[in-house]
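Heads up, this is only part of the complex; the chains shown haven't been moved.
Per-chain numbering from 1; labels A, B and C assigned in written order.
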Amino acid sequence: MKRLINRQPSSVTRAFLGILPLVLALLVYQWGSTVRKAENPQDKLLPGFVEIHDAMERMALTPSKRTGELLMWEDTKSSLKRLVSGVAIAAAIGLTVGLLTGAIPLFGASLTPVITVISLIPPMALLPILFIVFGIGEVSKVVLIVIGVAPFLIRDLYQRTCELPREQLVKSMTLGANSGQIIFRVLLPQILPRLFASVRLSLGAAWLFLIASEAVASTDGLGYRIFLVRRYMSMDVILPYVAWITLLAFLIDCLLQQGSKRLFPWYHAAK
Amino acid sequence: QAKESFKLCWSIYVGWMPWEYGDSSGIIDKWAKKYDIDIEVVQINDYIESINQYSAGAFDACAMTNMDALTIPSAGGVDSTALIVGDFSNGNDAVILKEKTSIEDIKGQRVNLVELSVSHYLLARALDSVGLSERDVQVVNTSDADMVAAYGTDQVTAVSTWNPLVNEILNMPKSNQVFDSSQIPGEIIDLLVVHTETLDKYPAFGKALVGAWYEIMEKMQGDESVREHMGIASGADLARYESQLASTKMFYQPGDAVEFVHSPELKKTMADIAEFSFDHGLLGEGAPDAQFIGIETPAGIYGNAANVMLRFNPEYMQLAADDKL
Amino acid sequence: MIEFRNLWKNYDDNVVLENLSAQVGSGEFITLVGTSGCGKSTFLKLLLGTEVTSRGSILLDGRPIADEPGPDRGIVFQKYSVFPHLTVRENVALGREFECGPIFGRVFGSARKAILAEADHWLESVGLTPARHRYPHELSGGMQQRLAIAQALIKQPRLLLLDEPFGALDPGIRKDMHQLVLSLWGQHKLTVFMVTHDLSEGFYLGTRLWVFDKCRMDPQAPERFGSTITFDLPVGKTDRQSLDKIKESLARSAQIPVAV
């Protein structure tokens, strides 16, 4: 009998073990739902799977009475647009500032303290100021995501830039490169795959800020819908929406990972 | 044998601050003791969350408006009774336009409000009053916590909301109140709602609450320091609280509330609200029409008598009026 | 060509190099040996321009050497000398691209073709032609070091600095690399400084062997005194006796624990 830490499950066992807790969670939910329904057949907190299915059909496949749109897809489109713009802008800022502060000591000295302070501020509390500066439309939602995510990206990429072997900078200089050339040809391409990794890490926060911003003022979006139907506790809509968000988050994560592997084979192989 | 214990939740609003005072001054405990029960009073900041908690069964009583009582617990199959009718909004809810001065000007604007709330209902009534409909405006869901800040931006030109936000917004330049709840008196009602089943089983719970409430009312009406206490607890001060009270029709006397509940107007109001709620899909997907949920008032039942889920029951307030508690 | 004049280098209280003086002519191949931590890399850094002397000076053709690395001095480290995100060919071409693309270091069209052709020529001379489209992580350690050398040589530096370039290689492969370095040195009339911790490598490769060691020693505070050149041997002249003498002296220095 091998030691516990040496026992490797076969790939079948592994798949089985991996699915088991998920199935258990579903069963527990089903049981909870049944118990509550037995008490009040109209209970909304833990809807049955049939109700969830109906709600999904309504949201995803039946055109809305008011606008004739398929609500769930419209919501998804709006939310993804916000999320992607926010994350893309944050990534651009994170990359630029992180790279420059990491590469140029004078920049680093002047910006690192203020970035540390910014990264510690809880952005939700400053919404009013944000509104005044960026208005209350799409811009402010995107900005909230940017503010929520960019400081982390900047700090992470600053760190990563500093971690690149000093030898490479020296080598570049002996090849006659000036500062700009070093940044563009040596540092930037090596930081890009790290940007992908940082963005993957920050996606959870980005979703949080997206949902929060959609709760503030909007007319569509996944977060908007969740907050709206919360007004009559339609968990039959909220739960599948949450599941859908989770799935989207998972897909985006996979996409980024695969993209990074495609674009930067040298990075992933070297690790 | 352990005492029966009950839980009540409320959220910060001018008409519900008495619950805070009742809790911190010990009046509620006093009345609970009198009826040999325990009552726990819990403040929940998020109004919707408090109603959701009540609907899910975590609380026995909850302060909410008549419309939310219908659309959340009742529509969710939770048979509820309006035990106390505390007040109705008499100007506390308002539609405000920036720069424009008349309700007709709202046509074509984006209106920021908490969607599907009483503000939404107020807007519908305001539009009705000048022959417009919801199609003439675009509704933008805006959380109440951010309403004041949102109004500060240039994009927001019209809001429908409640106090204290109304007062804050009116204090900002170029704001005009073009419609308010004093033009639809008695339609937006603040209630204390309890589970009907619980009330039937434990009348003592109802009696204790009503008894406590009217003792608080007496103090509140007579004692400025009590009102100041409530004002501070709501994050404001006496002056601001008084100005909110001025646009609230409080039923300090139980007799007034009983009379209000007995009036046939109440049934009509609830019918309007049921229509509005049905139009916005608030009565649930299974509801074929506005009458799907029965609403019982002393003046008669509106809607499906076989599915009564919201009851206005003046009996307990009557006991208070008769000094029998 | 290069003159070291009473060179001192210390980090705060830690004296690393002490009163080092020497002259090196063009085309010499100097190997540096010494115990770990004796300051060989520091010496190269001074030559390279990433560190500055605390006292004394380094003169290149009579003028103080630039205080920043530049294309006149090529370097190969033990690790991290090549760029992992560029293919073998791009790695070599990079030095020329920096020259021709002054802002972004990028060149296109026929200029690029010319540069790539030149890179191929250098790859040929280090025997990497078949691997020219691979990434560094697809190369063995020895091939990576060949690449690093080709990359440095395309700039035709006046000095070539090598800091334990073969320290991480297998003995078999090392021999090939020696061959390569010697032939490139002969072909391109390079002036080479090479640090190694393999004494026999030092004897085999250079025209001149420098041993770095401390002349004075304070066992309680090893940082009080710095190293200097204790042996400066024209490698042709080496006899068995001096080799043994060096070995023995190095072994003695290595015994003393390094301060933590």
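To be clear about the criterion, a contact is a pair of C-beta atoms (placed from the backbone, for glycine too) under 8 Å apart; a residue touches a chain by one contact, two chains touch by 3 or more.
Source: prediction; values computed, not measured.
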item: Copies present in the complete complex, per labelled chain; value: A x2, B x1, C x2
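Convention: only the chains that are shown with their structure count from here on.
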item: Chain A to chain B, fewest steps along touching chains; value: 1
item: Most centrally placed chain, judged by C-alpha centres; value: A
item: Identity of the chain that, by mean CA position, is farthest from chain C; value: B
item: Between chain B and chain A, distance of the C-alpha-averaged centres to the nearest whole Å; value: 38
item: Rounded Å distance, chain A centre to chain C centre (Cα mean); value: 47
item: Residues of chain B whose C-beta touches two or more other chains; value: none
item: Touching residues on chain C, where the partner in the complex is chain A; value: 48, 50, 68-71, 73-75, 77, 79-86, 94-95, 97-99, 101-106, 135-138, 148, 151-152, 155, 157
item: Chain A residues within the chain B interface of the complex; value: 40-45, 54-55, 58, 65, 127-128, 131-132, 135-137, 215-219, 224, 227-228, 230-233
item: Chain A - residues contacting chain C, complex; value: 165, 167-168, 170-178, 180-181, 184-186, 189-190, 264-267, 269-270
